[in-house]
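The next block holds one structure in the form of structure tokens; read it before the comments.
One protein chain is absent from this view; the other protein chains keep their places.
Chain nomenclature is as follows: A and B, assigned in order of appearance, with residue numbering initiated at 1 for each chain independently.
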Amino acid sequence: MDHPGFFSLAILWMVLWGAIGGAVIHRAYLARDLDVTAARTVGVAVGAATGPFGLVPLYLRTPTLTRAWQALPWIGVVTVFLFAFRASDPDNVCFTSGTFVTSQLVNGLIMGTIYGLMALGLALIFSIIGIVSFSHGEFYMIGGMVVYYMTEVWAPGLGPIAAVIAACAVTFGIGAAFERAFFTPIYAGKVERPNEYAILVTFGLAFFLQYLVQGLSGANPVKASPFFELPRSEWPAGAPIIETTRSNIKLFDMISISTPRLTAAILSVVMLLALIWFLYNTWTGRALRATAQDRQAAAVAGINPGRMNMLAFGLGCMLAGLAGAVLVQAFSWLPQTGAIPALRAFVIIVLGGLGSLPGAFIGGLILGLVEAAGAGCVPDPTRAAAYLPAYGMIILTLVLLLRPQGLFGRKV
Amino acid sequence: MISHAPKIAGSVAAALLVLFPLVYSAGNYDFVMHLWITAFYYAILASSWALLAGYGGQFSFAHLAFMALGAYGAGILDNYVFLTSLPTGTCTEFGLLGTNIVFLPPAGTGDAGACLTAARATWPEGATVSRFPLLLQIAFGAIVGGGAGWLIGTLVLRLRAAYLALFTVGLSEILRAVLSAEIWLTRGQAGMPMSPLFPEGITILGTTYGPAAKLPAYYVMLALFFATLSLLLWVARSRIGLFLRSLREDEDAAEALGVDTVKWKRAVFVLTAAIAATAGAVQGHYVGLITPNTLVLLQMSLVIAMAVIGGLENLVAAAIGAILISFALEFLRTDFTILGLEVDMTTWRLVFFGLLLMLTLRFLRNGVIQGALMWIERRGVGAETVAKRRAAEEAK
Partner (left out) sequence: MITLDVKDIRKKFGNHQVLKGVSFRIEGPELVGLIGPNGAGKTTLTNVLDGAIKPDSGTIRLNGTRIDPLHPYEIARAGLGRTFQVTRAFRRMTVLENLYVPAMAMDASVNRKEMEEKANEILAFLTIDHLRNEYGRALSGGQQKLLELGRLLMLDPDVYILDEPFAGVHPSLMATIYKWIERVNGEGKAIILISHQMESIFTLCRRLLVLNFGDLIADGPPAEVKNDPAVIDAYLGVEEDMSGTGLLTQEASHA
């Protein structure tokens, strides 16, 4: 970075005006007896994006804060941030190389799809049972482990799809059994503080599963071979639009995508479509959605809430397992592998709004993009990698401070 | 009366702990002492976390982050700040009360002390260089930890259970990333060396102990443990403990009855964070090295498991749980072979504890030790209620 001082000043300027905007605009709307629910957040965004130039007119005119008002200033904030970054670091590869940026974008979206899938599981559990599972990362890890053992050790002949299905079955089974054994007292009202109990007991499960897998398979990293390998080819020959090597696809000679990740994303999308089909077209799926929307009404309509709880927890864990199952071919796998993805899933569901399924998926895409940007654009590459989990946490902190109900959450 | 039994038992246990290093004569003296020191360290962490979570209802996963902040706070002073009798002229320094406080430029694995070494070469005989005083290092660590506790306590004031847990898990992960990545200051994964608790050794009652001797460290950690437990118990039994429990039960109701919940929530964060930080600083000096791995989630899981299995709402039970479990963890380390299978106990003991944690939560919600204590303490209550009602009915 050429001008770190300028960059820090710009950030300070944005934070300062954001804070002022949040306080002042809220007051202005209160004083005029207008709807204040969005005033603080819009004030922060307008302040950070435009400083006093936007805040003064906003203060004087106090327009109705439509959806556009709630979204557009944030685009302004991002733009201003990018300009400040560019001005202080003009030689950054993220500004000089369009190829690199496109590559990062595509890869960010690919990873985001898989993050979304995993977070969807957590959101599903929350929307039905109302608890946050702290063992989500371990199901992710187990999903990957099952696929590794199936394809490399136990039944290499069956192929990756069978292995992925086995991973789903195992994670669903563990999840459902755990739910029956440990969550039933919550529904019976026998637990004094259900939230804390659920946190601790799923945390205990995480601990148990992680070391169980380590005890069974050892502490050394394992690596599954890619599900599909491509032949080396070019199309059209000479000046290729698509160029493939064994584990890589290159589009237009600029966007480079690793095949394992791509297959993982494609499988995720397929599974996602299957899940949506299940939720909208089967009786059980509809019952699940009904339970998420209104528990009591669903129970009155003859839906057994206990079965829905078990199903939701099993399915949620299965989605995590699935994310692991498709990604094990792209990364090396350890019993501890689940920790960072779990953290990511937390960030995503808070970002998307606890319990909102579309929110979880879109949150996943956003986080994928942010991480790609962080990994690619932060000037010091070793730091950029070390702080990968931190980008999500910055988002989490901002969301908790500014919009605790998340992007798509119902108002509380 | 039964109410005296805990006091008597406590005094006897305390006396035994004080006498133990003097009378113990079986083998492996240093190893056994080390186990006790580690057990006290965990007991401090578990009982302070029990005040935070069990009394205050704040299920924070950042307890070990506070511990690490204390350790690194002390470690940075230990490595980069020295007191000299003469000015170096080249390092960053300032004079205070006749001594110079010298700040070495942090240089990671490089030679941080170049300017000091160069200056020393030119100094006359008798010029002294010493590390930043150990007690002040520990105090600084405690202040850093307490300050972070204040900050986090403020940030999470409005967060409900799940959010609070998520946020603090994330925060600890970030701190670990920072400690691993900022190699220039913390030396990353290699860890930061720390001077022993008594660098020149110490003479107690005519016996001289070297810097690596276990007995002085045992007494330091034991004293810290007793001090912590007394402080925590005093807080828990004072009106502060009452307020904490009331806000744990129902924040709105507590507020409506005049309890300043914001103040007490923040206070319990500051207090327990400062305690964890102090323990971290002392443990860092005892072990001689601090690494970012001291705050992996595993460590936090252990502290939580200890507090829960002991009993979350009883500080003494949490401490006893911590001591028992840290010993159990050590004794379960021995691998064995069963039916031709080699069982790696370093891993399987943790599987066992995960299971124990879950089962305790499920079936013994008050914890194993607290459950037993409560049974003794409260076995009269039901009878009392019945007797009182009967007396009242007869009076009618």
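What we mean here is this: a contact is a pair of C-beta atoms (placed from the backbone, for glycine too) under 8 Å apart; a residue touches a chain by one contact, two chains touch by 3 or more.
Nothing here was measured: the structure is a model prediction, and the numbers come from that model.
Checked against the hidden chain, the listed residues B:D30, B:D260 or B:D335 yield one contact partner: B:D260. Note that of B:F66, B:F132 or B:F243, the residue touching the chain absent from this view is B:F243. Among A:L9, A:L30 or A:A301, only A:L30 touches the chain that is left out of the view. In the full complex, chain B makes contact with the omitted chain through residues 239, 242-243, 245-246, 249-250, 252-262, 313, 381, 384-385, 388-389, 392. Residues of chain A that touch the chain left out of the display are 30, 33, 35-37, 192, 411.
Everything that follows uses one rule, which is that only the chains that are shown with their structure count from here on.
Chain contact summary for the complex, chain B toward chain A: residues 53, 57, 59, 155, 158-163, 165-167, 169-171, 173-174, 177-178, 180-181, 297-298, 301, 304-305, 308, 343-344, 347-348, 350-351, 353-355, 357-358, 361-362, 365. Contact residues of chain A toward chain B in the complex are 131-132, 134, 181-182, 185, 191-193, 195-197, 199-201, 203-212, 214-215, 219, 339-340, 343, 346-347, 350, 354, 382-383, 386-390, 392-393, 396-397, 400-401, 404.
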